[in-house]
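Shown here: the complex without one of its protein chains, the others still in place.
Chain lettering (A and B) follows the sequence in which the chains are written, and residue indices restart at 1 in each chain.
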Amino acid sequence: MTLNHYLVLSAILLGIGLLGVLTRRNIIVVLFSIEILFNAANLNFIAFWRFGPNPEALMGPMFALFAIAVAAAEVAVGLALVIAVYRHFKTVDLEKLDTLREP
Amino acid sequence: MNVMLYSMEIAMVLSGLGILMLDLGTPARGKRDLGYLAAFLMSLLLLQSVFMPEVQDGFSLLSSGHSITEGPGYKLDAFARYFKHLFLLAAILVLLMAVDFAGTLRARLAEFFALVLFALTGMSAAASATNFITLFVSIELITVSFYVLTSFQRGQMRSLEAGVKYLILGAAASAVLVYGIALVYGATGSMEFAALGKACPSAEHDHLLRLGLLLVIAGLGFKIAAFPFQIWVPDVYQGAPAPVTAFLAVGSKAAGFALLMRLCHHLRPDLRELTLTVLAALAGATILYGSLCALRQRNLKRLFGYAGIASAGYLLLGLLALNAQPGASPSGAQGCHAMMFYLAGYLIAVMAAFTVLCHLDGEDEDLSVLAGLHARSPLLATVLTLSVVSMAGLPPLMGFLGKFLLLQSAFEVLSPHPAQLWLMVVALGGVVISLYYYFGILRAIYWGGGISPGRPAGESEAITVPPLARLLLIACGLILLWVGIFPQALLEWLGDAVALFR
Partner (left out) sequence: MIEGVAFYILSTVAVLGALLAVSRRNLVHGVFALLLFFAALSGLFVMLMADYVAAVQVLVYVGAVGILQLFAIMLTEHVTGDDLRRLGARGWFWGLMLAVALPVVLLLPPLLNGEPPVPPAAPQSTARQLGSQLMEHYVVPLEVLALLLTGALIGAVAVAHGPEKDPPGKDRPA
């Protein structure tokens, strides 16, 4: 397996994630897609580290760890917001949140 | 490792955690005072850092024998200090604004104040970041705190909605940023900004680096609200509580620009051709979009949102100088000088305007709530006028010189590229358009339909402003005037701060 294999896989996953963010209107599914995006980036980090010039420096895995933690925190806040929104709007559909818009 | 290097961030975190602890023993009536306490602590920190910066150096001298200004991924230079001061000032004003605003926040005030301090810590760390790991965690600390702060009025639909929209778009932008950093890492094999100045091993790596840089610029472009990434701005600005909007407008934007400045500073000359083109296009589109959309706005917070987009465009003009070829006539320092001056003026003007907004009793922020403000509270009307005129960039206020310096540096950078002079046309056009929409605010204050028969009589009552807020408003107004007329002191101070970019 070469670096190219992993880069191609990561690019495909990036595309799937973007597709989800841009087309789905359910907040929970959009959060799924965002996690797929973060994971695609993490795959890149690990692959570049494995095939990179100095694997002793461990910068790739280090950043991946930070990214995993940050993504988890974002999702936690996101899901808390989903629950609060559901309580008020009785929906998790982004298109139905329209109290804020151009007059 | 030297702890004193991080003393400002540590003080901010400890204050935040202390407020959370004190909250446990504070009766409901006293919760507001925690905001005063936080603002007081941050004022002490600001005063210490401005007037006695040697205290920190003294400690590091004692502990290690020599003065340390650099740690891994972190640098405490004059540039970082200037931005830390800006952020501290913004946080103090926001905290005091929030205390007056506490009535509408209703619950969990201590958490609100603590999160403001956490966001401040993130901004402060971002100002010092010299590698991508510090950049990423500090940006994320800012953003995650703002997701919560935005949706803090959770009894209100629009606050929650703003929070959700900000979170969805912000998290997607963060993911793009991470992907970009991954590509840059793959190309350079390093996380340090300094590695951007070195040659790549092969052409493919170079291609990867360019792609990565574009994605990183896109991710940071979201934070500064540059054109294609600005879609969140109007809704979030409108829905968030007013103090949070002010902090978002100033702090988040300034942190993004500080990071962009550090990044661009390290770029290799041949990469600068790419970034110069991209940033010039972003700047033009941002100015045009912000100005045109602001024209037909009636909601004050949305209007300030679009005006904020336009000012992000002007600030990007200053960034162009950093991306000119080395040795070109305006050095990068000149552009940074202009940006930092403009940011200071923008901070004061925005804070003053939003403090005024907090004291207007109108439930919605339609322009018509300003009607007759000069009769109801001459102070609020005067300060809002000063701040709006400063944002419009009219002399003799602070905003004039900021905008002038930015345009001047951009003009000098672009003069060798006649094809890009269209950007100057757009920028000047934006200035003219901005006069129109800012004048709309003034018209609403002084000539608005204050005597229209439909208004209830009670609305023409005088507005009482608490003494502390009055003091702050007067101070903001005076600073805008004073620094606008005598900018020499600030400009000299900035001269030290941008020495890095010479």
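Criterion: a residue touches a chain if its C-beta (ideal position, glycine included) is under 8 Å from a C-beta of that chain, and two chains touch if they have at least 3 such contacts.
Computed from a prediction, not measured in an experiment: that's the story for all the values here.
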| item | value |
| --- | --- |
| Option touching the unshown chain, where B:P53, B:G155 or B:P378 are the choices | B:G155 |
| Touching residues (missing chain, whole complex) on subunit A | 1-9, 11-26, 28-29, 31-33, 35-36, 39, 42-43, 46-47, 49-51, 53, 55-56, 58, 60-62, 64-66, 68-77, 79-84, 86-88, 91-93, 95, 99-100 |
| Those residues of subunit B which, in the complete complex, touch the missing chain | 1, 6, 13, 20, 71-74, 106-108, 111, 114-115, 118, 121-122, 125, 133-134, 136-138, 140-141, 144-145, 147-148, 151-152, 154-158, 163, 183, 202, 204, 207-208, 211, 238-239, 299, 363-364 |
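Heads up, the rule we're going with is that only the chains that are shown with their structure count from here on.
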| item | value |
| --- | --- |
| CA centroid of subunit A to CA centroid of subunit B, Å | 26 |
| Contacting residues of subunit B [partner subunit A, same complex] | 132-133, 136-137, 140, 144, 147-148, 151, 154, 157-158, 160-165, 167-168, 171-172, 174-176, 178-179, 181-183, 185-186, 189-191, 201, 234-235, 238-239, 298-299 |
| Of subunit A, residues touching subunit B in the complex | 14, 17, 21, 27, 30-31, 34, 37-38, 40-42, 44-45, 47-48, 52-54, 59-60, 62-63, 66-67, 70-71, 73-74, 77-78, 81-82, 84-85, 88-89, 94, 97, 99-103 |
